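Missing here is one protein chain; the remaining ones are kept as they sit in the complex.
Showing chain A:
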Amino acid sequence: MPEIRVTPLGAGQDVGRSCILVSIAGKNVMLDCGMHMGFNDDRRFPDFSYITRNGRLTDFLDCVIISHFHLDHCGALPYFSEMVGYDGPIYMTHPTQAICPILLEDYRKIAVDKKGEANFFTSQMIKDCMKKVVAVHLHQTVQVDDELEIKAYYAGHVLGAAMFQIKVGSESVVYTGDYNMTPDRHLGAAWIDKCRPNLLITESTYATTIRDSKRCRERDFLKKVHEAVERGGKVLIPVFALGRAQELCILLETFWERMNLKAPIYFSTGLTEKANHYYKLFITWTNQKIRKTFVQRNMFEFKHIKAFDRAFADNPGPMVIMPGYCVQGTVGHKILSGQRKLEMEGRQVLEVKMQVEYMSFSAHADAKGIMQLVGQAEPESVLLVHGEAKKMEFLKQKIEQEFRVNCYMPANGETVTLPTSPSIPVGISLGLLKREMAQGLLPDAKKPRLLHGTLIMKDSNFRLVSSEQALKELGLAEHQLRFTCRVHLHDPRKEQETAMRVYSHLKSVLKDHCVQHLPDGSVTVESILIQAAAHSEDPGTKVLLVSWTYQDEELGSYLTSLLKKGLPQASS
């Protein structure tokens, strides 16, 4: 039974580790392999035992695809490939390949060195895992094997994020990962063509939100920064180096330029510097505006933003803006929760005297964006991950109504099965096609015509040929089937006259058919032959022999029943 099966192993109906298993036409693909940042134990990893209880993952899975470098999409990859065990190919875009190991190593360092966790993946494991990676370009069709192919589409969201189309024959699934339908200052918007997949798997974290306009967010941010700087204060913006940092750098740089401000902006050395290097390297992944100005000036080469030196550190009235995610337990997280007194190392208590602002600059698709993407791809069905079932009923109805598709929302570990009706391509022989065309009637989409031929199935190949050709190929002779029926009529006259009566009768009744009276006395209706003979025993009865080939069965039967009704009385 051809079908597509989808099982979320993480991020079915909760935000956190994304990991989705897809079975399509006998191929098994794992989409993303994320870590749940909220847990410190095994719950942070997807439950891989769902995949296969016995048997090796490498044998079962045809490939793994990673959509982007955020840890909730790739954080569990080294654990999966090196500790659980997988040696097959791992596909991702070039920027993701470059940046993933940096983040994984960073995360490993914090977990092991700072938090002292045991049984965590090692640096060597990260390296070994990345050796299995095959990098792909946008819109490049990659053959995983001779049946399975994948293609990456631009997703916006962060540098290198992609949506993937997985195709086997005529069945396909599109997985969006995280995406953004509105362009921002350093990345473009997600885009996909009308690929009409059987299934579109989309994230729906923000499906029930209507996002505030970017301009208002930026206005608020710049206003706060400007106010602080104007009164002589400093602004500290702890932000995740890869992602929002570049967006804010461009925003501040543009603003500083227009306002002709002189206050210096610094970024911390290390990760941010590396990050800017990657943005320069992967300039084709940024938005059009940046690429255009790249010729004159590299947008990531900032005029007003420089690396920080600890020597500059004093002034009254500082303010902190935190546009990023602060992991629980950190100083940042405590401050954002409103704590004004912090206990630092060595029992030292610090008072938080600064003004704290928490702003969000994350780039995800909202309700409108999701509808836009579904409209672009035109899938047959939609599957939502990352949301709460109770809060998604309306969105489900909205999608089902607007696009007339089915909408699914599986929980973690729950398998959704989609029946598909794959189209089977059949080659038609030119001779057969020409013969049908020669019949004269033009093809009409509204009136399907019946075509006679023989279907030859050989070596998973389907061909439609004419019967003669098929017989020839099979080395068989054609058999003809001919039926003969006897109809008794009461008619004392001679056979020739009976035949004449039959002819006149049929000629008047069967106006659409070719009825002929042959010199030898027989009557033909198309290719059906009717002969009148005298009954051997009863001279008053005539026997009509009606004979037809198998192809004329319908007409033959009709004629027979017609003749059995008798002939009209002859006029004298």
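As a working rule, contacts are C-beta pairs under 8 Å (C-beta built on N, C-alpha and C of every residue); 3 or more make two chains touch, one makes a residue touch a chain; residues count from 1.
Quick note on the criterion: contacts and distances are computed from a predicted model.
J.: UniProt protein name for the omitted subunit, picking from "Small ribosomal subunit protein uS2m", "WD repeat-containing protein 73 isoform X1", "Signal peptidase complex catalytic subunit SEC11" or "Elongin-C"?
T.: Its record in UniProt gives the absent chain the protein name "WD repeat-containing protein 73 isoform X1".
J.: One chain isn't shown here. Among A:Arg44, A:Arg108, A:Lys167 or A:Arg211, which residue touches it?
T.: A:Arg211
J.: Using the document's definition of touch, tell me which of A:Ile102, A:Ala263 or A:Leu471 contacts the absent chain.
T.: Of all options in A:Ile102, A:Ala263 or A:Leu471, contact with the hidden chain holds for A:Ala263.
J.: Using the document's definition of touch, tell me which of A:Thr122, A:Gln401, A:Thr415 or A:Gln496 contacts the absent chain.
T.: Checking the options A:Thr122, A:Gln401, A:Thr415 or A:Gln496, the one contacting the hidden chain is A:Gln401.
J.: Touching the missing chain, which residues of chain A?
T.: Interface with the chain not displayed, on the chain A side: 206, 208-213, 215-219, 222-223, 226-227, 230-232, 251, 254-255, 257-264, 311-315, 323, 336-338, 355-360, 366-368, 371, 390-395, 397-398, 401.
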